[in-house]
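Removed: one protein chain of the complex. Kept in place: all other protein chains.
The letters A and B name the chains in turn, as written, and every chain counts its residues from 1.
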Amino acid sequence: MTPTPGQSTRPERPRLRARTVGIAAALMAFSIFAAREVGFDPSTFWEVWSNPLWGKFWPIPWDWVFDSRNVLQPFVETLQIATISTILGCGLALPISFAMSSLTTPNRPTYLVSRAVMNVVRAVPDLFWAKLMVTAIGIGAFAGAWALTIFSLAVMVKLFSETVDGADPGPLEAARAAGGRHAPSLRTGILPTVFPDYVAHALYVFELNVRASVVLGLVGAGGIGRVLEAQRQFFRFDRVLGMLVIIFVVVWVIEQVSVSLRKRLI
Amino acid sequence: MTATTQRPAPPRWTGERRGAIGVVLLVAMVWSISGLDVTLDRLLGAPSDAWAILRQMIPPAFARVAARGAVGKVFESVYIAWIGTVIGAVLSLPLAFMAAHNVAPIWIRVPIRQLFNAIRAVPELILAVILIPITGLGPWAGTLAIGIHSIGTLGKWATESIESIDSGPIEAVESTGGRWVSSMRWAVFPQVMSTISSYWLFRFEINVRASAVLGMIGAGGVGSELVSHLVFRDFPAASAVLVLTVGVVLTIDTISASVRRRIITGSVGSDDSSRSSEALADLTGIKHK
Partner (left out) sequence: MIRLEDVSVTYPGGVEALRGIDLTIDDGEFVVVVGLSGAGKSTLLRVLNGLVPATSGSVVVDGTEVVGASAATLRQVRSRIGMIFQTFNLVNRTSVLNNVLMGRLSVVPAWRSTLGLWPAEDREAAMAALERVGIVDKAYVRASNLSGGQQQRVGIARALAQEPGLMLADEPVAALDPVTSRQVMGDLQKINRELGITTLVNLHFLDLAKEYGRRLIGLRDGKMIFDGDIADVDDDTFRDIYGRSITDEDLLAMGDSPTDGSEGG
């Protein structure tokens, strides 16, 4: 029996649930409260442009910037920190990622412990690690390398364990069915499949590390950031800007190389 | 089908390639370590130094730290992250539409995309460093730094989201004669908003960590507490601040992750029809799958 217009039961127009409205209102209230707490000041937006301090950023003293002792050598140090941190951090991340994935973990306790430990490690802000290292080890590139190693480990584990979770479990089953032990089964059954992603992630981590070590220097952990911080404290903003320009260019170059290398891997 | 076939010659370069990569890695390691002013006694001494400090960190001095107002500082970090994310989200959304290739013409979207890249290239800490002379020390500098940086990341993610939508609904709106704005409102918006809002929450999680860090240079939040304790080598207090921070970060991460999951699977904002059909089934005893 075909329903004639006006006779079929039309559904009620869905009204906005009280709960949704309540949540939205709560979020708004929280935002207003938080804005007051942080000193929300929209006038800053246009004050920023008219501040006379901007004059100090210009002109950029290129002769100082290109003097190798000032910028080039610290940058080399930055690259060295980034390299060793990437190698160590990503190296450690490989077995830890395998331990963290239900597909490849050797046993349940390892699985639970590795996940718990990594959750805590990733919950600590990266620069906190840097400051801890600097305090424990002393100022310099050595501390920075340790801090970035932990940072690399955290990022790599996050990226790579997702890759491992999504890998084809078939060959691994075949390896186990042939009587293989745990490590050889992983090496022959899973590793070849996930390795290109691993290398791509590692290149990305290297990129992040170069950028991060700029910032690391602000807490005294060596590299170009230390020079940056020193110049900032002397209010030599023109030099700061010059360095930032150089950093920007180098990071951009590394990013382009990294992107093209990664494309070839996947 | 066992035909007799020839054994092929092994390719020449597999073993050599692996060896070459190993050598490159080794050289890279040696080169990078050489620049790190590492001496043998430093290397050997590091674990025991770290262990000594670790021992001093237990037990954490919660009472002392709370008395100094550390808990308030932790909350301040959360507020900074929240407002920063809100600023980033609100400003990045319209810009993201203008940067998407299925929405905006090339002479608008290329500059905006470059703007996103430029902003993303500057870490929040550097932004804060630049802003502090202008805004003064305090949470507002941190908030602005996070907000501006978030425009870059959120903008890029939102643009990618917008560009990956189904173009069908857009065509449908155009075919009814609707204008560009209507197309955005009815065809694009509903498809992307769930993904984009989950990105906002994800960015909030990251920003909480960032705001804790910004405190270290005086831009508000708990970082300043950590630094002062470490500088005075008051390790029990430092570990208390750490535990507080980690606790808050983990809590926010967990809540945010479950909210994000619900947003993506669409149970947030669903209408009442599912509930009424459940009520009907109970009443009549008929179970519908």
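Here is the rule we use: a contact is a pair of C-beta atoms (placed from the backbone, for glycine too) under 8 Å apart; a residue touches a chain by one contact, two chains touch by 3 or more.
Predicted model only: the values in this text are computed from it and were never measured.
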{"item": "Touch partners, limited to displayed chains, of the chain removed from view", "value": "A, B"}
{"item": "Contact residue for the chain not shown (choose from B:11, B:59, B:105 or B:177)", "value": "B:11"}
{"item": "Contact residue for the chain not shown (choose from A:11, A:166 or A:184)", "value": "A:184"}
{"item": "Residue touching the undisplayed chain, where the options are A:11, A:166 or A:192", "value": "A:192"}
{"item": "Sole residue of A:19, A:36 or A:176 that reaches the chain not shown, by the stated touch rule", "value": "A:176"}
{"item": "For subunit A, the residues touching the chain missing from this view", "value": "168, 170-171, 173-181, 183-185, 187-189, 192-193, 195-196"}
{"item": "Sites on subunit B contacted by the missing partner chain, in the whole complex", "value": "1-8, 10-11, 18"}
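One rule holds for everything that comes next: only the chains that are shown with their structure count from here on.
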{"item": "Cα-centroid distance, subunit A relative to subunit B, in whole angstrom", "value": "8"}
{"item": "Residues on subunit A engaged by subunit B in the complex (per definition of touch)", "value": "11-12, 14-15, 17, 20, 30-31, 33-35, 37-41, 44, 47-48, 51, 53, 76-77, 79-81, 83-84, 87, 119-120, 123-128, 131-132, 135-137, 140-142, 145-146, 211-212, 214-215, 218-219, 222, 228, 232, 237, 240, 244, 248, 251-252"}
{"item": "In the complex, subunit B residues that touch subunit A", "value": "25, 28-29, 31-38, 42, 46, 49-50, 53, 75-76, 78-80, 82-83, 86, 121-123, 125-126, 129, 131, 133-135, 138-140, 142-144, 209-210, 212-213, 216-217, 220, 223, 226-227, 230, 233, 242, 245-246, 249-250, 253, 268-269, 271-273"}
